[in-house]
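Heads up, one of the protein chains got dropped from this complex, but the rest are sitting where they should.
Up next, subunit A:
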Amino acid sequence: MKKRFLKTLALTAGLALTLGACGSGGTGSSPAGAKDDPATATGTIRVMIPTYPLSNDGKAEFQKVVDAFNKKYPKMTVEPDFVTYNNMNEKISTSIASGQGYDVLVTGVGWIQPFAAKKVFKDLGAVGVTTDTITKDTVEALVPTVTYNGKVYGYPMIADARAVALRKSAFVEAGLDPNKPPTTMAELKAAAEKLTKRDASGKITRPGFDFNAAAGAYRQAYITFLGSAGTPLYKDGKPNFNNEKGISTLNWMKSMVNNVEPFGYQNAAQKPLVLTNEAAMGFVKGAVDCSDKGIGQKNCDDLSYFLLDDGAKSEFVGGDIAAIGATTKHTDAAWAFIQALSTPEASNAQAKLNQKIPASNSPAAQEQAQSNPLSKFVSENLNHAVFEGGAANWLEVRNSFNSGFDEALLGKRSAEEVLTSLAAQSK
């Protein structure tokens, strides 16, 4: 009663508080049992998913998944809610408050632990998924992204892996060997300083290294550099960054910002600068289009990819992870839908639509991963994954990381002060 009262209050307050899109329609699930015969089971599966864009291509690919699901569950309907990572939490929270929870929720790396802790996601042990399943189907390095307290709460669909790219021509021009990319932070800084071009007034005209980060978005770069020092952000759910390595990494980043690239520098398209030859080195996402519609073969041939290694190879990995809502009345059907989302055909389509790579290690799912040199590179190095999240309140502290790092990088607060504060906030 008390809970229902609060939910009602939450919903009405949500109406007052919500400024952007919030809530979702839908009729919720029908009361079909979890162990219904697939051929006769009826009801609606509500799916929240950021993977498919609202383009015709995106809708067509999603429909293929629905069709595959309906082959097994012909009498069940699928009600999709196409979300973005920006409004995902609004959707989840308002769906819970309104008592219309989703049956399948596709979220990202970093979401699993907080929502598992809040009992929003169902333990996938209920459908026979274990850490061995994840290891067998994907790569072992992704297991921590989907587990909480030793239980599996998510199933990786596609990986959003990042690498560092260099411009061979820029290296040659600066007297550096493009076949020997810098891997430690010290080497990277030395190379970046050599590669940085300035005009007569000292203004940077070509960054030596592009963080590919707007203001307030240096968090993932930090995690990558920290990972290259052999230090994961969290260890067993406990902060692992308020230590010497964490502080020195943030201070190192501070020494790079406004030295080899202006703070928050991006081009108008917000694309990695190294791909368009606007920077000599920099972070890139997991795919590159070498066709004339993309950056072109000539540009592609001038690029080479590497990972940072200051003690450990470090490839930042995000990605889309499917989970089952704790309130679902269709557990088996929800799992069947996740399986339909994870077929090689669906994974390849998702990866192509999002410039990511399939998380599946099935040879049949490698088509997109082999389609361009960058995807091939990050796919081969998926076992060096470092990722964000790990704390049960990650979603609460995530924004504090963004603002805290900005303040440290701009010299408003010391790295030690920022990291100590963030560690204190992490639970």
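Methods note: contacts are C-beta pairs under 8 Å (C-beta built on N, C-alpha and C of every residue); 3 or more make two chains touch, one makes a residue touch a chain; residues count from 1.
Simple rule for what comes next: contacts and distances are computed from a predicted model.
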Complex member absent from the view - protein name from UniProt, among "Cytochrome bo(3) ubiquinol oxidase subunit 3", "3-isopropylmalate dehydratase large subunit", "Sugar ABC transporter permease" or "histidine kinase": "Sugar ABC transporter permease"
Residue in contact with the excluded chain [from A:Cys300, A:Leu410 or A:Ala423]: A:Leu410
Listed residues A:Val65, A:Val120 or A:Leu308, member touching the removed chain: A:Val120
Interface residues of subunit A (partner: the chain not displayed): 3, 6, 8-10, 12-20, 22, 89-90, 93, 96-97, 114, 118-120, 201, 203, 215-216, 262-268, 278, 393, 395-396, 398-400, 402-404, 406-407, 410, 412
